[in-house]
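Let's look at chain A:
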Amino acid sequence: MNRQIPSPYTLGDVALGVPCCVPEAHLQVKDVSVSYGGKKVLSNVSLDIYKGCITALIGPSGCGKTSFLSTLNLLTDHSENAHVTGQLLFDDQDLLRDPVDKLKLRRRIGMVFQNPNPFPLSIWRNLELPLKEHGVRDRKTRQVKIEQALKDVGLWDEVHDRLASPALALSGGQQQRLCIARALVLEPEILLMDEPCSALDPIASGVVEELILRLRGRYTVVIVTHNLAQARRLANYAGFFWMTERVGKLVEFGQCRNLFETPIHALTAAYISGAKG
Partner candidate 1 sequence: MADRLFSYLVFGCALLVVALLFWVLGDVVIEGSRHFSWQFLYSAPADAGRSGGIGPILVSTLWILLIALGLALPLGLGVAIWLSEFAHQNSHFANGIGISLDILAGVPSIVFGLFGNAFFSIYLGLGFSLLAGGLTLACMILPVFVRTCESGLRAVNDDWRRGALALGMSRSAAIAHILLPVARPAIVAGLILGIGRATAETAALLFTSGYVDRMPGSLLDSGRALAVHIYDLSMNVTGGDGAAYASALVLVVLIITLNTWAQSLVDSWFKRRLLS
Partner candidate 2 sequence: ENKRLILTGSSTVAPLAAEIAKRYESQHPRVRIDVQMGGSARGINDVRGGLADIGMVSRALKESEQDLKSFLIAMDGIGVVLHKSNTITALSDQQIIAIYTGNIRNWEQLGGPDKPITVINKAEGRSTLELFLQHFSLKNSEIKAHVIIGDNQQGIKTIVGNPGAIGYVSIGSAEYEVARGTAIKLLPMAGNPATVEAVAKGHYPLSRQLNLVLKTEPSGLAKNFIAYAQSAHVKDLVESQFFVAP
């Protein structure tokens, strides 16, 4: 009902939003529901995540955005009481049914969390550890990748002279950017970001936004944000979640501009005009 998606492969339509590379589904979500300990919190979400595009998800607190994001990289599997149904098509596989190597999958689908969570290691080790884990044996290669990731998030200049110092000593904004770099260093295909800027000041937030824009085309990005202005600035596609009787639903999904300027659903309209972004 809520799928206001242009017919695929029509670049004309997509161009209505912020320019985006290939309107081809990278990840297809079909009828996905999430429940915790038998209590449903998210019901029957269906949408496509487009390759190389930025998809923003908005909605009030508790409507299941984080839960939705965590199903995409199967992180919900590790939450004991979580149960997910539906289909998640990625690379001709149904992630929810077929046997997948989760470690490899998560290398391909990276995630950044709302609270910066750098490991209590040095800055360098924070980036080296995932690389080593994924079998990047060569020291030189690692060095190159780490430097590139730090440059991508604009942290290189700020920390290149103290890579051995603890990551926890960085400021909040720097920590968040480090976490993004940690996800980027694995060169994922899809990057899931859960309110990456909520702990940041406008400048740091601006840096991250620019970074996300620069990632467009190279990466597929799904971003949850409370900042509607940000969603509007960044996204090619946007989804609006709402909660009725404590169960979250995807109310509307469509091109970012459409959703913000000509929302179909009354709820969406109310949220967008009422909420103070």
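On the choice of candidates, all candidates are chains of the complex that A comes from, given by their letters.
To be clear about the criterion, contacts are C-beta pairs under 8 Å (C-beta built on N, C-alpha and C of every residue); 3 or more make two chains touch, one makes a residue touch a chain; residues count from 1.
No experiment lies behind these values; they were computed from the predicted model shown.
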In-complex contact of chain A, chosen from 1 or 2 | 1
Candidate 1-facing residues of chain A, complex | 73, 75, 78, 80, 102-107, 110-111, 113, 115, 117-122, 125, 129-130, 133-134, 164-168, 179, 182-183, 186
